[in-house]
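For this view, one protein chain was removed and the others were kept in their places.
Order of writing sets the chain letters: A and B. Residues in each chain are counted from 1.
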Amino acid sequence: MLHPDRLFPADERTRAIARELHRRTADLPLVSPHGHVDARLIAENRPFPDPARLFVVPDHYLTRMLYAQGVRPDELGVPSAAGEPSEVDGRTIWRRFAEHYYLFRGTPSKLWLDHTFAEVFGIYKELGPDTADEFYDHLSARLAEPAYRPRALFDRFNIEVLATTESPVDSLEPHAALAELPAGGGRRWGGRGGKVVTTFRPDNLVEPGWPGWRERVDALAAITGEDTATFDGFLTALRKRRRDFIAAGATCTDHGNLTARTEDDPKAAAEIYARALDGEATEAEILRFPALMLVEFARMSVDDGLVMQLHPGSNRNHNQWLYEGWGRDVGGDIPNTTEYTRDLKPLLDAFGNHPRFRIVLYTLDETVFSREIAPLAGGYASVFAGAPWWFLDSPEGMRRFREAVHETAGFYNTAGFVDDTRAFCSIPARHDLARRVDASYLARLVAEHRMTDAEAAEVAVDLAYHLPRKIYGLET
Amino acid sequence: MLHPDRLFPADERTRAIARELHRRTADLPLVSPHGHVDARLIAENRPFPDPARLFVVPDHYLTRMLYAQGVRPDELGVPSAAGEPSEVDGRTIWRRFAEHYYLFRGTPSKLWLDHTFAEVFGIYKELGPDTADEFYDHLSARLAEPAYRPRALFDRFNIEVLATTESPVDSLEPHAALAELPAGGGRRWGGRGGKVVTTFRPDNLVEPGWPGWRERVDALAAITGEDTATFDGFLTALRKRRRDFIAAGATCTDHGNLTARTEDDPKAAAEIYARALDGEATEAEILRFPALMLVEFARMSVDDGLVMQLHPGSNRNHNQWLYEGWGRDVGGDIPNTTEYTRDLKPLLDAFGNHPRFRIVLYTLDETVFSREIAPLAGGYASVFAGAPWWFLDSPEGMRRFREAVHETAGFYNTAGFVDDTRAFCSIPARHDLARRVDASYLARLVAEHRMTDAEAAEVAVDLAYHLPRKIYGLET
Partner (left out) sequence: MLHPDRLFPADERTRAIARELHRRTADLPLVSPHGHVDARLIAENRPFPDPARLFVVPDHYLTRMLYAQGVRPDELGVPSAAGEPSEVDGRTIWRRFAEHYYLFRGTPSKLWLDHTFAEVFGIYKELGPDTADEFYDHLSARLAEPAYRPRALFDRFNIEVLATTESPVDSLEPHAALAELPAGGGRRWGGRGGKVVTTFRPDNLVEPGWPGWRERVDALAAITGEDTATFDGFLTALRKRRRDFIAAGATCTDHGNLTARTEDDPKAAAEIYARALDGEATEAEILRFPALMLVEFARMSVDDGLVMQLHPGSNRNHNQWLYEGWGRDVGGDIPNTTEYTRDLKPLLDAFGNHPRFRIVLYTLDETVFSREIAPLAGGYASVFAGAPWWFLDSPEGMRRFREAVHETAGFYNTAGFVDDTRAFCSIPARHDLARRVDASYLARLVAEHRMTDAEAAEVAVDLAYHLPRKIYGLET
């Protein structure tokens, strides 16, 4: 099932080189500077739920593909926004998923799942209608074992550090609990330098148009003891909250703005903030506020050293029917064209050459790989090209990323792989896939005599391990 | 001349897999759900004209390439708009073409023609100045034979169904004639379930800015007996005419709008329609009307089940001199950037999740493959990714399409190949090329252990045969 040469180029000469390069990275610890695993999962260390709820229900890569063929989210147990009845029987959901598993042929989702079934759970069969029950029983049995608790898997996966993502108004209690927990080797499970760290993601505080924004601004005041009724107070509260996040291990922030637009104008930001609090901000102002805040966050990063990550370009909740029926993050997002050259200039004019500033750029619009991202990463000391993201986090997407970025920005202005996942059990599969694809790209360069074996070996290890540790500030 | 391994990857391991996958699809019937063959060609079944008028004069892929090197359309016998003298001697045109055949080296046009010369006409030489006359004589002799009449070739080509394209104001008489004609095996040549079916393409009725629009609106009234002086009457006439098209076998509509812009506002549509009839619509209104009509056609599709096809993004008649001298469709079109995420949202909000609605998206802007088309096809049950079109209907274009779309949308949200051609004799060559390219892509996935042989074999057959039949509603 899981071929040792999977994802390597077919050409024998190149494959042999790829195999050798992958051998050097295969056992390196996993560094995961950006992802969406729930910190409580590790803190509470409870058994995982049934296979359907572990693998299918929360994974919008899977549910969206089935929906694209007419299987409704409720048939897959996705909880509806309005609490309407939805399939509750795990085995039924699992069978439904297995019937449609052929839809994923050749996709990264299937590569990740097949890897996980085999390497993590020891199932060496093909999932399908005939084997659905066998898989379900096998997986259920394994999940009941202590060796399949989150922290046991974390260690078995050889994860060195895993970053979660929290909003400033989220509780950091799970991280506090983890910080108390010894993890061996002089480390702790959480806190600064811990195995699980947080990431400061303030999107829901800088989007005045999102439902509940005003309540979250109040919650921020309550958490920090600052007066968020003024823009200065809002900024002070955010700065203070960043210190809490840093104490919970954070080395990074993350920003999921609709565009990469930035604007350096604190006075305008303060005015829009005031009008937004009064419910009087215009549509244009609501769109402008995140652009202004991005520069404010850059200003904070120069002070406190948090590395910025920017994930723009997702037209969220595009599928209105899915959004109304099942809420956010169920697979209804569609990318937009995204611009960086002009949009980031105000931020880069302000801080792009500051020795303490660092920003990692991601994109869902691969046209910017060679046109904007690589020249920016290869032209500003502060800018790094983030790993291919979401729809591009795939063998072909990663290959195109390397082919389009490497020749302009080199390898050392790229930030290394991030798994960006909430699917904890798939983390080893995702890193292995990325390491194989990078090994394959490097192998081609070696086979074509564009790099030496020795250079490629060093680059492979740097990409898999040293670069993400260094660029996301995880070396300490 | 025609190598059995043409278009397969060079790597021996991958080539062997591709060869085997192609073997499974090579003899499947040809399903052609979208094209521009004239229905009269099959209905009348007359001999084809001379080789120049069959192959060169009407093929703007060929005439544009020669024009790009300075050979004027009149030198190739293309009839001028004003009836000015043009080369009339077939052999002279053919020789001129043969002299410039080297311009097509490695292009799909040459691959199609070489295939057609060899497989359809039994010429196993290279066309060039030295062989021009030999080709001309050989082709002329064959074309005079009964075995080279359109219907004989249709059957020899193993075409299961061929869709033509007509405007609502075009006559459906050729289709009516075909519907009377038995075709063996209990089928008829035309009509519902026939071998030749029509497609409803209303572009020239929804573009008030095109010359003769008002006359066509009147013609629609005359054909349908409806009063098209009101927008309601116009819609009623279109709905009625769709029923005629369905009787003539149509399962699809087609829309060649300049952009993918859509708008759901029947009231605005009615107002613009009234102003356009009065000759008072503004430029902006003229551009807006097709966007509004796209949603009206979606509304009709939900009722009558016709599958929508959208072919946006062609800046038609870009070459003003060609247009003025030789009219439409002579190779003067140049693509524009095209946007789908925002532009299609109104249509998708209205019908994108309707179980009876289906739309196939094509593009001339390949930047949307991974950014918009694949996420839309993989996120809406109604949306399918259409085959690479026109300038992208080529080995490299098809490969990039698969590489960019497959990992997000899978194979089963893509609609399969359409040949989209008016060059009847090239149909087998075009399908064979597409099947070879898909076999090659699948072979790489197998060689890289990303799919199994068995999976790839099933997908190859689905792409070549089952998916187009299913998605374009041709299974009956």
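In this text, contacts are C-beta pairs under 8 Å (C-beta built on N, C-alpha and C of every residue); 3 or more make two chains touch, one makes a residue touch a chain.
All figures in this text were calculated on a predicted structure; none of them were measured in a lab.
**Student:** Who touches the missing chain here, B:Ala68, B:Ala152, B:Ala222 or B:Ala454?
**Tutor:** B:Ala68
**Student:** One chain is left out of this view; which of B:Gly190, B:Pro395 or B:Gly416 touches it in the full complex?
**Tutor:** B:Pro395
**Student:** Which residue, B:Pro47, B:Gly106, B:Gly212 or B:Pro355, contacts the hidden chain when the whole complex is considered?
**Tutor:** Answering carefully, the residue with contact to the hidden chain is B:Gly106.
**Student:** In the complete assembly, which of A:Leu21, A:Ile93, A:Ala374 or A:Val437 touches the absent chain?
**Tutor:** Of these options, the touching residue for the absent chain is A:Ala374.
**Student:** Of A:Lys345, A:Arg422 or A:His466, which one is in contact with the hidden chain?
**Tutor:** Selected residue, touching the omitted chain: A:Lys345.
**Student:** Which residue numbers on chain A touch the omitted chain?
**Tutor:** Residues in contact with the chain left out: 9, 11, 13-14, 339, 341-342, 345, 348-349, 352-353, 355, 367, 370-372, 374-381, 383, 403-404, 406-413, 442, 444-445, 447-452, 455, 458-459.
**Student:** For chain B, which residues touch the unseen chain?
**Tutor:** Residues touching the hidden chain, for chain B, are 3, 5-12, 64-65, 67-70, 102-108, 111, 126, 315, 318-322, 331-337, 364-367, 391-392, 394-397, 400.
Simple rule for what comes next: only the chains that are shown with their structure count from here on.
**Student:** Roughly how many whole angstrom separate the Cα centroids of chain A and chain B?
**Tutor:** That pair's centroid distance is 40 Å.
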